[in-house]
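Before we start, here is the structure in question, set down as structure tokens.
For this depiction, one protein chain was excluded, whereas all remaining protein chains were kept in their positions.
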Amino acid sequence: MSFNRYILIYRESDAGVDKNENLFDAFMKELGEKDPSNSVQVVDAVMNGKADPDSTLVKIIPDNIYFKCKDPVDAIKIVDDFIIKNNPVKKLEAAANNIQYRIVLRNCGVIDPENINEYIAREGYSALEKVLFDMTPDEVIAEIKKSGLRGRGGAGFPTGNKWAFTQQAVGDVKYVVCNADEGDPGAYMDRSTLEGDPNSIIEAMAIAGYAVGASKGYIYIRAEYPLAIKRLEIAISQATEMGLMGKNIMGSDFSFEIEIRYGAGAFVCGEETALLASLQGERGMPKPRPPFPAVKGLWGKPTVINNVETLANIPVIIIKGSDWFNRIGTEKSKGTKVFAVTGKVKNSGLVEVPMGTTLRDIIFTVSGGIGNNRKFKAVQTGGPSGGVIPEKFLDTPIDYENLVALGSMMGSGGMIVMDEDDCMVDVNKFYLQFSVDESCGKCAPCRLGGRQLLTYLQDIAKGNGDLKDIDKMKRIGNAMQKASLCGLGQTTSNPIQSALKYFYDEYEEHIVHKKCRAGKCLELLTYTINPEKCSRCGICKRVCPASAISGDRESGFAIDNAVCIKCGECYNRCKFDAIDRG
Amino acid sequence: MTETKMIKAKINDIPVEVPAGTTILDAARKIHVNIPTLCKHPDLNATAGCGICIVKVKGSNKLLRSCCTDISEGMEVTTHDSEIIQVRKTVLELILSNHPDDCLHCGRNTNCELQNLAAHFVIRGVPFHTYKNSLPKDFSTGNIVLVPNKCILCGRCVDVCQNIQNVWALNFVGRGISTRIAPAGDILLADSPCVRCGQCAAHCPTGAIVEYDNTYDVWHALHDKDKYCIVQIAPAVRVAIGEAFGYEPGELLTNKLYAVLKKLGFKTVFDTNFSADVTIIEEATEFVSRFTTGGTLPLITSCCPSWVDFMEKYQIDMIDHFSTCKSPQQMMGALTKTYFAEKEGIDPKKIFMVSIMPCTAKKYEISRTKDMSASGIQDTDAVLTTRELSRMIKQSGIDFKNLPGDDPDHIMGDYSGAGTIFAATGGVMEAAIRTAYHYVTGENLKDVNVEAVRGLKGVKEGVIDIKGTKVKVAVAHGLGNVEYVLNKVKEAKLKGEEPPYHFIEVMACPGGCVGGGGQPYGVTDYLRTERAAGIYKDDVDQEIRCSHDNPMIKKLYQEYLGEPGSKKAHHLLHTHYEPKPVYIK
Partner (left out) sequence: MSKLNREQFRSLREKLKAVNEQQTEIIVGLGSCGIAAGAARTFDAFQKEIKAKSLTGVVLRRTGCMGLCASEPTVEIKVPGMADIIYGWVTPEVARDIVQKHVMRQILVSNCIQDKTFKDILKEGE
């Protein structure tokens, strides 16, 4: 028995194998009749994206053709016409779901990150070779400028300009720093890139060094990323051993060495001036800019700081040219963006799509949409510095400017998807808590404003809020945006400001009606026993840790909400669904 | 040198032209527009912490911090409008939400930058939540008190301690709302590298760092019938005390000070300027002896107790270079309880010796080593800073402005111009040169003014021609400037070369004692210059300009000490130094 063709029948990841049973049977039956040599295997497969509700996606390999089957009849047609007679079945053909486009992640999941040869086999270090022997530093910078690449760390500053400023700055010594201090909740793009393709970052740093006139680079990476650190170390040592790093690279006049420095996990150290302070062994606190690091950076020397994802683009731009890169993306935002899509999507994962892809495509087409039969509520982009984006803006093409216009931002690429079970006040509280914990404490608006906002949110979540609090929060948020020193403080209030814009009714419900529709704000929940359903078994009374349930089997049971600590134990333990939560 | 480019811009529609590199804040001050700030101090780098000095710049949708944004060509700045004021007020309310409301009990009451700003912004309550800290005060040094609850984290003390003074005693500790200023590792200040210069307190905008107040110790002594209270006033006090009473900075008020101290109840009033003259006699003798007999050079001055502490912690290989002379305060203390006590037949144990100093470290110096009890008991009993004295005068109800002047007690109250210039950076050097010249040549300098060592330049270098012999000198003020000078010395030593200097003066505080950590608040280079000008005027006004010409000094040596550098002089007027750990476990 040997197969030469395969029919893959796709289902969504949370659907059972029996979902496509009829279609499966139809294929098997038809093949049994028409393919006596038994050369075709029919097999179940899982799709990442969202399935069309009316049809099932089928893929034939090795032909790599997709079909949409609405009916078992379609299976017969595919077997008869396509498999047996090799005739196209245009009517049923479907487009492949390949909206992902992997530039940054080109080698992730493809090569062995601990073997430099595999990187070289995929054009690795060819970009470095090209710039060292065939391009002047000015040409390299011109190429990066022309590509339109913008910083992927969040703010989107044009990378070529950054390099040009550093190149033009006066200084005997210059540095290249890779910002690998990824710290947004839910973001792990940089970690995956470093773990999957460490050489691309090293190569890009050397290219940057050649362009700006630096011979030393530092990678500032979180100590919490041990595997990424290990793989970077291996990559640096292999590259150095082969003469692709270190003195006189590939026999040229250019020398470049890289040192890894560990961050202790302070979020604010992702801010470039704080990062440099930490790198120098000082307390990681932002400093006023200007002077910009390009002019006065590490140890007072001109320094170019690029984020991991930005750097990962560089070798490809050099090899394939700025014109090629420039064709990808939107007018102002070129290339692709990697997102770590997490939260309530069916298939969380790393997604790299061209700029200009819609949020809907990322969340639904690529990541399968919301599971558990729940509805999409909002997506938070930009981590704690971003905002929530509601359903009505899901068709917005993603680029730096569009996200800012929606009250959020690109950020580093964390994308947390929320459904109806998420409460906006609770989500805001989570991000505020994060920002408050991570505030360095230097600047008054951030240090104190953040704490104030968090206290107001805690009050609202407990049912102690007042509508006037919203005005105060807006006032504080505005002062923080306007008067904070660094991006952390300037953006701390973004999640709240956007939630107040798009989900004001939820805030109002918490404050006025003392209700949390998602059931996340425990203090606002009340538990009652429904006497119709209650069988008077008494388990609720026995499990209640606060002795809030009184009564006996004779008279029935009741919950005293003044005593209740909202732990939900009775609700979870009742076998008769007799406890109402609301 | 290339000429600095001039920048033309507009602030509130008023044209302004300033050199490139001027901040918006400074440019605005130039056209008399005052942008409020709680963290920027003219002496210091912009820490950009408070968020009060924000302004609008045309074309930018953010508000920018004027303290750290350079004005650029064609910039159009708005410093005050209703939106900016509203944001400033909100930020101020946020700061106050984390600040105690106990102005009445505060060391900075009526003299606090935060209080002033709150008054201007008509703050009548904090409309938000309040978070009051309850952190303990740190009294450990006995002279500088940390009151962390009142700290607004402007970072001035950290900047002055690290970057101006190079001491690194203070740092930011903790994160976010828990951030506070403390010695690294959260240890006590006394166990930290702190040298007690008090520049942190001098720059603090609130009552978070203050001097340890000894005024009531002095009141008690004054009312104790068994005590014979004597006071000495340091050179720098006379040109600064007036600021507390509405005088122009630099106004010389020596005789009023003598008078007010007598009114307060001191039986005898001496002048530290006299003991400064003694210091010069001893130190010039020491210098000439080392210079002519091949002793360890350069000689480094030792009258600043913070500098002594700094050297004992950070520059222990320089101990041999230190002058063994005590400071004028300690010489005065020792001589009062010996020479004066014997002469007047007073039991030295009954003498309560108070000194009025521009300095917080002087409080530490009086018990620095056993040498500070040369008379057998502690030579100086209490130290009040200029600030404390001004408060004591106000408590006493004396009308300082209308008080007629008086004279000191002449036996140790008459001084030369050389004694008074100790107050300014370079003064000790200049005074020593005047006398050293005399010791070497037997003549006085034709022009006693040594301009090369005056002024606020951080390091001043000069060559003094003593009839053909070239004496190379250096003066550093602000401990951060010491490294440059000492590194040159150490380099020469390593290479086996001639020392680059023969004589070095160091004062811990920028500007010398006129800018001391105990002087009236608000010190800037303007104030330092004005106060120094008052001192140099005092010098010129003296008939006698050189210590060795002071007849009362001659008398002291004739009657009591014998020769300069005699055994008795050594016992009373000299000390020794020991290496100390930077951190005490």
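First chain written, first letter: the chains are A and B, and each begins at residue 1.
By definition in this document, a residue touches a chain if its C-beta (ideal position, glycine included) is under 8 Å from a C-beta of that chain, and two chains touch if they have at least 3 such contacts.
Everything numeric here is computed off the predicted structure, so don't read it as measured data.
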Chains in view touching the one left out: A
Residue of A:Arg289, A:Lys346, A:Arg360 or A:Lys377 in touch with the missing chain, whole complex considered: A:Lys346
Residue among A:Glu195, A:Asp469, A:Glu506 or A:Glu569 touching the omitted chain: A:Glu195
Among A:Gln100, A:Thr357 or A:Thr491, residue touching the chain not depicted: A:Gln100
Touch residues of chain A, complete complex, unshown partner: 1-3, 6, 8, 10, 13, 17, 41, 43-49, 59, 61-62, 64, 96-103, 105-114, 117-118, 120-123, 125-126, 129, 132-133, 188, 191-192, 195-197, 225, 227-228, 241-244, 246, 248, 250-252, 316, 320, 342, 346-352, 366
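Quick note on the criterion: only the chains that are shown with their structure count from here on.
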Chain B - residues contacting chain A, complex: 46-52, 54, 62-63, 65, 67-70, 87-88, 90-91, 94-95, 97-98, 127-129, 131, 152-153, 155, 171-172, 174-179
Residues of chain A touching chain B in the complex: 266, 283, 285, 287-288, 290, 436-445, 447-452, 455-456, 472, 475-476, 478-479, 482-485, 490
